[in-house]
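Once you've had a glance at the structure underneath, I'll fire off some questions.
Only one protein chain is missing from this complex, and each of the others stays in its spot.
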């Protein structure tokens, strides 16, 4: 029996769940709305017992998903769609974001972590220029199994959070900024050079990758 | 009571262990051998019940540590020194490295993870140009609580490992290479753009950061 | 007798075929649809016994070619047009691509190799995050005279393919990705730093150059 | 009467003090120890009523200054020498630094500010990974007329300081770090993209420029 | 009593004025016109005795502000809006700009400085290629408490101004230019490497940051 | 039976020859002279019927090879050593270099191609600033099965060669140059953007990779 | 009497001609069509005896110039407009360009050189991939007083031309290319690193600057 499904324009790797414990995901960027819908439908028909997830969906793609897959849940902030029942929530991922402009990436990270089997909390708008805001949620940070910290511009928030708690921190730089932010490069470099130990980094705007990683950590913490 | 010790040239943050669960660490780069020894000695005298760790030690600094702190354990490959009893090993961090030139960074990561309370295994010389080598240790990868994957040049190994297993992968690019590797930039970018989900990245040659992060994940997995 | 034709806006180098054994090619980017059509027509009228090829054609240019040059073959995935009979296929170029988003570049490489006189095979959607897919086509790789490997993001596929076979590998980075992929720079650097020997690299998205080079290798292999 | 002195290898601009209110300064990098001494001596002989300052002095240059200009004050941490009486101290510049490795740049900034006529205070080793340290000196920050904040690695400290106080902040990135710090580029970009308003930036390791600027601000504040 | 107002999509930090002496500011880039209007209105309702400022407003946002907040003053060159009475003008900030293309950034800097409590003067179109223009306003430069110098392309104007006067210079690089200006990088690097002492730098096109900083300097000068 | 030999500090992949048709190679950079000697000796003892090759050898390593492995052939220009009989020469690789400073890389490429089974010719000092030199060897270029073109600075030679002949061109940028050559980046970019079709590129200074690739092409041409 | 005219949005430097011997020029990029027309009109009214030139004009600006300034000469390839009689042509500037895509920059350079008082010749489509084309115009190159060489992609043409003749060469990189051409960076670096002596470089796409410089050289040659 084959471990992938050939759609002509894509070869779906349905064996991935068995290998990694995660659902297959449709990366929507660069795909037509119809390709997104077709891929989601085929994945859902595989009957893997896990939801199918589509990320980076354009307005048009999300609209077509709503029309052709009425059972799908569409999240406009996260620009994602989910088809199928969510798994049990094991452990807690807390998604911390610096500014309102970082919400899209934070929302993607949160949704992806939930779809990959973790419970999720969100703390918003706690940038380093107003320290009292992040200091006031310190207990919530300590209670999580894994933190995702999302920030653009200088990307300093993960360093501050990493100094406040011993919970593992996954930092996500965003492309929020202008001029010498160079599309998120400034935040990326800032996070890679964090003076706080225990901070690891994802690609710019990669809420998806942070969500997958953090959910794996949180699930394992709770399964033992 | 103060939460730091003032040495004149440095203010030691002895409160960090309580905050993060990790020992204080002396970053040896840019410090004189005598400063390293003095800092290690003061930290050990704080009686925190945890070992003191010094990283990035020059040959001269390691020599002086051996002379003045005979109880310290010095690791020449990792270029580190440890003073004090190691903590109990909770969970397993597996450190995977691509080539012989990556050994210094891999050894630092392994030692740091052990000092921060995790059990450690090492898998060496399994670069992507000979896939059978990494395929033959697949069970060992699946059994770990967290993986550290160390590679230079194109930095492709984390993508391959991330496709083989669902264990969280912490990728460490090294400055091994020449020409268009640009001091590790090539490996860093490769890992940040990994097509495998669940891969997060540390700074170039930052075995220390990877070790701290992975130990935190492994310890939490085993403590619950 | 002159070795070029002056069209006013371009000086066609019709002597190139004699010098290099390849047909003249119209690089469509930055040219108007009418300029593309005029150049193709003049080249076909030179009666060189070889087809004329136009690459990087916009939707509008391909439409005008279809209207004004009904004998031309237009490939929408490759964004190319060919006018004139294809040459005999000598040897085999195998074009391997990592993801569905890399298809445009892979299709251009495949078409160009065929137009330059090589037989062509294609293997699609065999990214490194699912190694079993590339491992399952190993015999096909070994049977080719030259491989073209197309990948974006971290660009790791050529390293894996280069470790599996002794067939010459021409790697083509694509601009597929986001954030720290920096428009294909990440994949380009990854391929240039490949740890597998026998991997050479083309410009980002340069399926054309890879096709020309690979066809030259494959043709020579078969002509002796 | 000429407004400069020609030494053959340099044309000293002795008119600068009248124009800008600052003493002439010898930039020692790339000059021989003897050139440094000669320039300092000529400047002191101009009898401008202000001290002469030499920066970026090598060990050898500082040694020769000590031997040949016994009246000079040499600061080994700041790698500077001053010849002549210091001006009255007007206003207060507070120099804040993140780590022990940033001391050389912080010391240069402090000395230069003092030589340019401001009073100076220093706060050391208050990196963002231990927020309680910077929070504990908040009153001292508020009392200054201008702040100089020196940090390497991710350069986050100016953002935190800028969020705590309304005093003007001059940020100085240092080349402290490794890997993706790219010689201070990471800290420089972080500071340029600071989310805290009222933060301006100097060149990497440019304690001198920060000291001149901050002294001008502090002096003006106190002169009116 | 809370020190922030939660709007659902943003947490307004109304305590900032007390901490820094500045009004809260709405950064308009990436926000919808309605979000800008709502934020301005809430800020104005806080009755802080200071105006509310919104920057980087699109044409649509400025139009909606005009419609829904008729008391607001909208500046189309600066792309800003202000709601509430301006504070008393303390001290003088002089905004100097090199070319007509730099006007938007210069206007933002001037407006922001005024809103933050400083008096403002403007000197336009005094690029270094015609030195007589800047030389003719030298007295005006000397009379200011702080200078903001705005320039694109090679960004040489701050060096020239910094050599003419001892007044503190805040340099703002603009993205004006083409080719190797790389979106303002050339001007940014030029200003960071200025050979004139006492020049500090803001992010590319960051008229806002320059205005805040310069106003803080000018106000302090006049308050004592 | 194992397909690799474990030396403690390295795992030798002796199965590679069967997989790729090439000998195992010791990359000498970063290895001690004794490690180089030990690795060469073990490889030679494997009795594979192929020579063992070591590249990037320091002066010390080459000296130790001469002393401890008297049967080895050491090439000081190429900085390589070979142990064992050379294979039959199949086909012809012609190595073309631009300047005298490019000789080290060209010599490495030539030796590696020969060790990997191809016949080799060399054409030296034919930079583009004196076109008559390259034009005078046009027949020699046309007669080769694969060309390796080595150049630093602007890296223009491959474009010129690629326009003169239809033989496949492997371009190798060198780090020869200064200033804006940025360690070979200029030549690398020039070659990647070559306007001549049929030019592929290796990493900066990577004579080894070019030699392996070109030998594979030349051998295949002659084997059929 | 003032040496500039104040238009409110710009201060025209009408004294420039006396200082530099060149007409004032309107840089059209970023200006509205009406601003362009107004500036041209004012300049023409100054009665300097020299034409007024406007460059980088959008389609809309050129259209408005045609409507409102019927005496102006508009060049659509060069995207320029000239108002007033051309000066006598002194000496010869020869503009050499590599490909059809480089025509816009070459045309701007040619027109600007003519407006600044030089005679102009043009040689088109002589890229390095077909050397016979440039070799066939060698006499024409030798006869010029200054050469402008325009090329994109790898920018090799100035090196080849610089090796053929002793006439001063002004190289202009264009943004023609894709992928690793990085908007003309590749051509720019190639030209800066030219191995041919006597090659100087302008900004990317800066035909204007090349034209001004070359005309100055040609005029001076002929005036003595």
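In this document, chain identifiers A, B, C, D, E, F and G correspond to the written order of the chains, with residue numbering beginning at 1 in each.
Throughout what follows, a residue touches a chain if its C-beta (ideal position, glycine included) is under 8 Å from a C-beta of that chain, and two chains touch if they have at least 3 such contacts.
All values reported here derive from a predicted model rather than from experimental measurement.
Touched by the hidden chain within the whole complex are the displayed chains D, E, F, G.
Residue in contact with the omitted chain (choice from G:44, G:73 or G:200): G:200. Take chain F: the residues that touch the chain left off the picture are 100-101, 103, 124-126, 130, 132-133, 176, 178-181.
Although one chain is not shown, part of chain G still touches it, namely residues 19-22, 25, 145-146, 163-168, 170, 188, 192-194, 197-204, 208-210, 212-213, 216-217, 220-222, 224.
Contact between chain E and the absent chain runs through residues 98-99, 127-131, 135, 153-156, 159-160, 162-164, 177, 179-182, 185-187, 189-197.
Heads up, the rule we're going with is that only the chains that are shown with their structure count from here on.
Between B-D and D-E, more C-beta contact pairs are found at D-E. Averaged C-alpha coordinates give centres for chain A and chain D that are 44 Å from one another.
Chain E and chain G have centres, each the mean of its CA atoms, that are 36 Å apart. In chain D, the residues that reach two or more other chains under the touch definition are 130, 163-164, 179-181, 192-193, 197. Of all possible chain pairs, the ones that touch are A-B, A-C, A-D, A-E, B-C, B-D, B-F, C-F, C-G, D-E, E-G, F-G.
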